[in-house]
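Each remark here refers to the structure printed beneath this line.
Apart from one protein chain that is not included, each protein chain of the complex appears where it belongs.
Letters A, B, C and D name the chains as they come in the text, with residue numbers starting at 1 for each one.
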Amino acid sequence: MLKYITSRLLMLIPVLIGVSILAFSLIHLVPGDPARSILGEKATAAQLEALRNELGLNDPYVVQYGRFLGHILQGDLGKSIQSKESIGVELIQKLPATIELAIFAMVIAIVIGVLAGVIAAVKQYSWFDNISMTVSLFGVSLPIFWLGLMMIWIFSVTFNILPPSGRLTTGVELNTITNFYLLDSILTGNWVALKDAFLHLLMPGIALATIPMAIIARMTRSSMLEVMRQDYIRTANAKGLRKTIIIFQHALKNASLPVLTVVGLQFGLLLGGAVLTESIFSWPGVGRYVYLAVLGRDYPVVQSTILVIAAIFVFVNLITDILYKYLDPRIKYE
Amino acid sequence: GDSTSKSNNKDNGGGEKTLVFGRGADSIQLDPSKVTDGESIYVTNQIYDTLVRYVEENTEVKPALATEWNVTDDGLVWTFQLRDDVKFHDGTDFTAEDVVYNFERWTTSAEFTYYGYMFGASEDDMGGIIEKVEATGDYEVQITLSEPNAPFLQTLAMPPFGIASPDAIEEHGDNYFKNPVGTGPFVFKEWVPDDSITLTKNEDYFGEVAKIDKVIFRVIPDNGARFMELQAGTIDIMEGLNPQDIATAEGDDALQIIRRPSMNVSYMAMNMDKGGPMSDKLVRQAINMAINKDELIALYEGVGKEAKNPIPPSLWGFNDDIEPYAYDVEKAKALLAEAGYADGFDITLHTFSNPRPYMPQPKLAAQAIAEMLKEVNINVEITESDWDTHLATVENGEHDMAFLGWTGDNGDPDNFLYVLLDKDNATVGSAGNIAFYKSDEVHDILKAAQVEMDQDKRTELYLKVQEIIHEDAPWVPIAHTTPPLAAKSSVVDFVPHPTGSEPFNLLDIKK
Amino acid sequence: MSIEPIPNVEVEQGKVKSTKSRSLGMEALFRLLRSKTSIVGLIIILILMITALFAPLIATHDPTVQSIPNRYQAPSSEHILGTDELGRDIFSRIVFGTRISIQIGLIAVGISMVVGVFLGAVAGYFGKWVDQIVMRFIDIMMAFPSILLAIALVAVLGPNLRNAMIAVGIVGVPQFARIVRSAVLSVKETEFIEAARAIGGKHGRILFGHVLPNSMAPIIVQATLGIGTAILDAAGLSFLGLGAQPPTPEWGAMLSDGRAAIQHAPWVVAFPGLAIFLFVLGFNLFGDGLRDALDPKLKE
Amino acid sequence: MESVKPLLEVKNLHTHFFTKTGVVRAVDGVNFDVKPGETLGIVGESGSGKSITAMSILGLIPSPPGRIVDGEILFKGEDLLKKSENQMRQIRGKEISMVFQDPMTSLNPVFSVEKQMVETVLAHEKVTKKQARDRAIELLNLVGIPDPSKRVKNYPHEFSGGMRQRVMIAMALACNPSLLIADEPTTALDVTIQAQILELFKKMQKELDMAIIMITHDLGVVAEVCDRVLVMYAGKPAEFTDTKKLFDQGKHPYTLGLMNSIPKISPNKEKLIPITGLPPNLGDLPKGCSFAPRCKHVMDSCLSIDPTLQEIDENHFVRCLLYEESKKAVTT
Partner (left out) sequence: MSALLELKNIKKHFPLKSEKLFTKEKPLLKAVDGISLSVRSGETLGLVGESGCGKSTAGRMALKLLEPTEGEIWFKGENITNYRGEQLRKLRREMQIIFQDPYASLNPRKTIEQTLAEPLKIFGMPKGQVTQRIDYLLDVVGLSSYHKQRYPHEFSGGQRQRIGIARALALEPELVICDEPVSALDVSIQAQVINLMEELQAEFNLTYIFIAHDLSVVHHISDRVAVMYLGKIVELGDAGEVYSNPKHPYTQALLSAVPETNPHREKERIILKGDLPSPANPPAGCKFHTRCPFAEDICRVQEPELKLVSTGGQMAACHFAKEVVTEGNFT
């Protein structure tokens, strides 16, 4: 098991190097440069040149990439050119925001998606099946940013029942420990903040959840249908087991395997794909962070953050693989 | 960036007054000498003092850290008398040596953008026109210039030249930017990046002590969302209002609209450097005539006034006698025909995606202009890019026509005319003059005005320049905006400053 | 010869309706036309196609003509979906927008498909190091957050519709490559491929004559569903200001432009979004039906 | 033997599937009975309705599209078709249990053998978990799994095909059923393993007093383990009699065709005599006898008259016009 994990981790290295090269090349190919971005429209050519020299931007790309890689290998994500802040420190702030949102969305997606999928499969061709599957098709067809805007319009503008943006209402106090606000407010017993943070999570969470929810529901359904056709379900029936046991133990455990893969993949996608949602709900997460960094040509931030997101993505997929193996005794570790 | 405590206080029973200021982006650094972005300066303007400050309404100056000053007749040596009762927030005393220290620091790196830009520093000559800065007493400083500089005093009032505590700079080193220490009306308390910056009032402020106890600058990137937060009451005042929301705010008794006096201009530059139609004056004039400014201005939803000159009317030296090109499609067509373009031509218009204070809806304006020029057979292809790309594009002169704008730094006409329209600044690659308008006549007058210390004479010169520019028409001047802020009605005595930032020690929150 | 011919049971039972036989594709088509959802999808797609084709006839106004004094008008009989921030007729812009969206969908998916199918087929068919290289490359693209990849690509290439389509197309490549690869892998192992080798077929003939045609089902399904995704992605890019250049009536851009007015003119945002939704839904419904029709597992 | 009351009686069973393309008459008028302790074989080609007959007995026809449209299934005198789902659940696995064809797929891959066996016992008997586990081990021992107390912890994939089939059988025996239905229990296995399993069946039957329905398409298996045989063709019984009688004096042309078409290992090779044509489509059966199109002895009347099952001899039922005296007379 341990061997398996180590070898899998080792295999991630080339992928991450590839990602870092891709990120590096792309961001350096974007026209404009950080010096201009920092100094603004008012800087003179001489100032720009001086700053470029200071930042080492005039070095050959290979040297620059080597320097970047060197830092990464030492566990140093570098400093933001724009804010001068260590990227590691900034990510400690922003990653939890994004991860909290992603987990929240994923929990919604899994709970509703799996339940709907199971019921739809068990009652195949029923009205529930038809409706839930149609709705789930709606889910994958909705532009999230539009859904977000419409939710804001309905729940914030028209009815004013949910906060339109941010993680906490200004004025609500919260001592942060992990930067996961729900967790922090529970840890500090701050119920006001808990409720507030929860309300703030609702709209972006739902917006972000629609696509994975729809995908999970459909996946669960087809996976359940597939499993329900299997011989061992017939066996379970022939043994005289209760329907609930057959569905929720025998069938669901088998059906959950492909769903798990989807969950892992979707969770990874949520992390990197939250750019739109975060920008609509002014969510101070990594998606916005790296998006702004692209616009501000903040090379180190773009490179390091994409690398971190990619690492999390592959890591999450690794975890799902391990979980998969854990759930499926047929797969051996060695 | 401390992750152990984060607190947003609300005025709890004790009657503590907190002002929550909503804005679109976070500060980049809280070291004003190194930044150029409004969001940073807005905050540092509360923390730091400059030798002289702008008065509340315009860009005239009044004493601040310096109580009085004089200048030699040749305009080269300035002597400032400093206050002797000022302490930095870290408790150290403020003296003339500290001023010298700050000036010297500003000449050590290209990072001190504004210094270099305002005083003409270069890699070889980091001091620029400032020859030396000396402490001639505990509370007296003498600054020697290499050439006379008419707007010098106004320039010193700019927030980037706020005086910082040398002790703190030494102590924090590279991290000074997140531990700012000045002498201003508010003391830095806490910064949660991309979320909020908290300041508390400086009880020992030498000027008027603030009436509110705390200011929180909160980042809410989306304009619409920020306005909703204001409507919901979670912030007290905000900038960056969508023009579309003004009407809503005006219809709401609990809210007020505050318009910032204009010290900016937005324009469409026509690149004269590329050959082709744009190098023909007749074409440029025709384009000026083909644009219906009334409609264009309507898109500003009441936050802008039509521009006819490169400088805003609030500035001295504004030439009000100039008659703007009247909207006249027929005449424009005639001019084009005369120039040999009766059948029109194809042309690009570069614009940018992020709204700027002087141009809240660049994309709309571009489309409106494109549609208007269609009337005179000019076929405009719009290219919209992000701000950085746009800047790079226009500085390199890749455009035919491009939108840009300018916000005055120190309230001096030179800060508009020279920067934006002098041939000195028309170098490809770093152009401020993106029309690449290279008039020797204009150049000579502007140069003369820079060294003339008599304001009346300078006014004369600037009036003349504006006439020439009007005639040559390198631009279509578009508008001077009065960027709106929205606030709760309970916020009183908030006097917006044309430079875009105002100290909060005078405003108050009424219960 | 004494070989007994197999009696044709169907003929004997007198139930051969026509001598014409149905290919698998035809079978699938019949199955497809039996599913209600795919019919709905097909109808939506057809309506959109017709709209695109006859846009000038259907639109009530010129989609680019402005009337600044008439901006932000609520839906009325004159402007059935209201007017936008420049006083243009939203309905007409949406109508003309169908052309753009169809173009985006087809071109972006075309790019993903051509590149993805090529990579996936080559990787799956030749295996070994070819597979290793292609798949590591695909892994890298997968690990790279896709929207950021698209944003960066557009930033590099320059923001306009064409480049947005290219970026969206490139982002869609891994999906295709993986699907094609796994399809090719499973088809490659079948006995009829072995038979093709046994009768002396060359690689090209086997790959293009046997393997790919039998991997078509997932490719077609992915292409249909991919059109929806491509439109959403491109709209997302436009929403971030990285897509269609004004005054192109691209739906994502319309939505983005109208966003500031959501409080006082929500229709400017609501309708383009609804259009995107409908369009994508159409392709998803159709693609879903197509999957069922083409999936041999669901075959009775 | 005559007076023994049958354990199971299937009377005129019709199970149809109502599909989009038409009604599939998977089981269309099947009659047979099983006596306590005997082994009844059901043979027939693929698709002849063997499995559906078995599933009908257990009430496990997937519905929709399947439905038992007619008939009676009397088990210990009670009609199973009249029982509620709950009552049926009490019978499945306890009174009647079943072993399926493919041991590779019939066990749930994600649960240990122990869990799968214990849950069966617990579902029907009021015992503790511990007792259930002991019973599981005892059963595994009975079916010849070496080291059962250890192996019980294993997952299905850790067993070979033959072992899994033993586990399936052990599971089926968990509650001492009085009837065991084995649906092609050896088809998926290699010959040497098949021999082991058949041996096991014989042993089980000897030791436990239990009736078995052995579904197969291999006449060899029938000859080896069955007392009586039901030959099915296209959802209908073709012939029903004692095993020996069937092999000695099989009557139905289909039965005979079947016997002639399988190669035998004997020193002198004979040419095979295949049954011509194809099995019919159950969704669209020909009029008359469904075997008529392939029958060597087809008569005109066969194309219009669907024969009924006739007892032509003691305990020998045939469904063929050749043996329906009256009609035969007409044609000859």
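Please note the rule applied: contacts are C-beta pairs under 8 Å (C-beta built on N, C-alpha and C of every residue); 3 or more make two chains touch, one makes a residue touch a chain.
Everything numeric in this text was worked out from a predicted model, so none of it was measured.
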Selected residue (touches chain absent from view) among D:199, D:300 or D:313: D:199
Interface with the unshown chain - residue positions in chain D: 45-46, 160-163, 190-196, 198-199, 217-221, 223-224, 243-244, 247, 257-265, 267, 269, 271-276, 278-279, 294
Residues of chain C in contact with the chain not shown: 1-6, 8, 19-25, 27, 190-192, 194-202, 205, 209-210, 213-214, 216
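Heads up, the rule we're going with is that only the chains that are shown with their structure count from here on.
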Innermost chain, taking as reference the mean of every protein Cα atom displayed: A
CA centroid of chain A to CA centroid of chain C, Å: 25
Multi-chain contact sites of chain A, meaning residues that touch two or more partners: 30-31, 152, 157, 279
Junction residues of chain B, two or more chains touched: 224, 228, 386, 389
Touching residues on chain C, where the partner in the complex is chain A: 37, 136-137, 139-149, 151-153, 155-156, 158, 228, 232, 235-236, 239-240, 252, 255, 259, 262-263, 266, 269-270, 272-273, 276-277, 280-281, 284-285, 288, 297
Chain B to chain A touching residues, read off their complex: 1, 3-10, 20, 28-29, 36-37, 109-111, 113-114, 116-117, 121-123, 174, 177-178, 192-196, 216, 218-222, 224-226, 228-229, 231-232, 234-235, 386-389, 391-393, 404, 409, 419, 427, 429-430, 432
Residue ranges of chain A touching chain D (in the complex, touch as defined): 125, 230-232, 234-242, 245, 249-250, 253-254, 327-330
